[in-house]
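A protein chain is absent from this complex, but the other protein chains hold their places.
Chain lettering (A and B) follows the sequence in which the chains are written, and residue indices restart at 1 in each chain.
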Amino acid sequence: MSKDKLFGLIDLDWRFEITKFKPIRALFKSRWFPLLLIIANLFIFVVILVAGLMGGYSAGNYNFGIMLVWILWWVMLMLVLVPVFSRFWCTMCPFPVFSDWFQRGKLFGVRLGKLEGLNLRWPKKFRNMWIMNIGFLVTTFFSGFFTVRPLATFILLGGIILLAFIIGLVFEKRNFCLYVCPVSGFQGLYSQFAASEIRRIDPEVCAKHPVKTCFTGNEDGYGCPWMLTPFNFEKNTYCGMCLECFKSCPHDNMAFNLRPPGVDLLIDTKKSPKGLDEAYKAFIMLGIAIMFYTAFQGPWGGFKDMVRATTAKGYFTYVAMHASFNLLILPGIFLFFSWLSKLFSKSQEVTLKRIFINFAYTLIPLGLGIWIGFSLGIIMPNGSYLLHIISDPFAWGWNIFGTANLPWTPVFTGLMGYLQGVTLIVFYLFSLNYGNRIAKQLFPDPDQARRAWMPILTFLTLITFIFLWLFLG
Amino acid sequence: MKKNETIAVGLMIAATILTVIGIFAIEKFRLAKFYTLNLTARAPENGNWYPQEFTLPYGQKVNLRIRNIETVTHGFAIPDLKVAVSEIKAGQVKSVQFTPDKKGTFPFMCTVWCSENHMQMRGKITVE
Partner (left out) sequence: MKKILALVLILLFFGISFSFAEDRTITVKAKKFSYTPNKIEVNKGDHVTIRLMSEDVTHGLFIDGYGLNTKAHPGSDGSISFVANKTGKYAFRCSVTCGEFHPYMVGNLIVGPNHRFYFFGLIILVICIGSAAIPLLKRKS
């Protein structure tokens, strides 16, 4: 049997374990490791909150909070953190640190036994992405405020931190991160494409280890706060990379691997099935990308007036348009193509629902590519603001690093089109490659698979052309 | 173990409470030490200059800090004293040093077209 290779080049089973290097393993096993990163980020977010509060209603483009969150953090998430390092942001995220501290009673050490708080279990019907889907979509209704008004960013971030704490009081462990955090949803979705993962090394070692300390915890580390089973979980979606399993595994059987991007997209097992919630997340992310690009990087002033709510009528029209586009129109169009796919395949066994859900995962690489293109359109023209705001974070005339008076200078904007075009094509290729495989998984008969794939190929090509036109046309 | 826990809690407090206190303490110190007056620039419909009238000592060097807390660019000028700051971008701060060499009351105004009421964005400065 020939090995399955990505583009005929990279073996899908290829892994490179970073933690095989002793210093890195030692670092991952140290209880200081994510903690110091978290505290460092907490410091940055405290400054962001103060700047957001002080900045009030003033212009966002010279505000530390706005610029760090929406220019640096968001762009870093889309450009580097998610595509390469999966959910590494969650490793260092400071939002849930207060609820962790409360639940554990300790910052550094490991508390054995029951954690503080009510420790309720998360309701079963909400153990999916729907809350995050709706939460994130509703958040984007206000993007015309969050991204430009410092006080709005303060309220958003403050609200997230407060919510994380409250949910930590009531529900056990990291349920906030798993099922509520708006940033978590898209990271979970796109981390399936990421080029890295945390997995156990040798299943035999786990099988011979009767007490699954990675799940129950021991004196070296907590049982998985994300309530996964580190000894056998299969995909990145709900792994927050908190690194506790590295600490609690007595056999050093956990690994941080580099891998070919996207292998999680092929996983459709009983343990981690493809689901409608994740399919919808893919549509919502794509729909938001279209809306954001037209509103924030497009030349259409009328639409901007609606988004920034110059009139109540315009704003509600935008909200209605945005919501229905993401929840009905875009999935509706895809449903039509899925229906065509079923029609072409002439298959009786595979249901339309399965075709719709499984093929929706082909939007993950393309969607991520589109967000990268969008992020380039933010960072290249506006990245120079960062140098200003780190020197004068509160607009009080400080000049910490001597860069407070640098003027706004867009960089390499002439190259932007090329970069966006190349990005689109690369991620389009990934989508096609994985789409083909998903088709073959769905339809065991190769001819059926090929015929069923054609409408989806058309859909993906159309989306790619739409963005090529938006970016370059 | 106990020691590490104490260090962690210490760092945590430093990153939150001490950071906030530090930020405001430094700002208070800077304002008292380097600046004579803090002037806030806003378009007339949003509150105009604050303070709109103020007094400066004659013949003494002053350092004005002008903060634009709005979303449009403003400028600042006292034509009679030959003082001008051409552009204060939204959310930015400019400082201007000068020695009032004339006694009397002089107008100061915004020099960048900032709103429909731009021409009303002016105030009075008294030198005595």
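Here, a contact is a pair of C-beta atoms (placed from the backbone, for glycine too) under 8 Å apart; a residue touches a chain by one contact, two chains touch by 3 or more.
Just so it is clear, the model here is predicted, and its values are computed rather than measured.
Although it is left out of the displayed model, the omitted chain contacts the following shown chains in the full complex: A, B.
Checked against the full complex, the candidates A:334, A:428 or A:443 give a single residue touching the omitted chain, namely A:428. Note on the undisplayed chain: of the listed residues A:19, A:61 or A:153, the one touching it is A:61. Between the chain not shown and the residues A:215, A:296 or A:396, the one that touches is A:296. On the side of subunit A, touch with the chain left out of the figure occurs at residues 59-62, 144, 148-149, 295-302, 304-305, 308, 381-382, 408, 410, 413-414, 416-418, 421, 424-425, 428-429, 432, 436, 446, 450, 454, 457, 461, 464-465, 468-469, 472-473. Interface with the hidden chain, as seen from subunit B, comprises residues 71-73, 87, 89-91, 112-116, 118.
The rule we apply is simple: only the chains that are shown with their structure count from here on.
Centre-to-centre, using mean CA coordinates, subunit A is 40 Å away from subunit B. Those residues of subunit A that touch subunit B in the complex are listed here as 31-32, 35-36, 39-40, 42-43, 46-47, 50, 55-63, 97, 101, 106-109, 392, 394-398. Within the complex formed with subunit A, the residues of subunit B that make contact are 1, 4-5, 7-9, 11-12, 14-16, 19-20, 23, 27, 30-31, 65, 67-72, 89-95.
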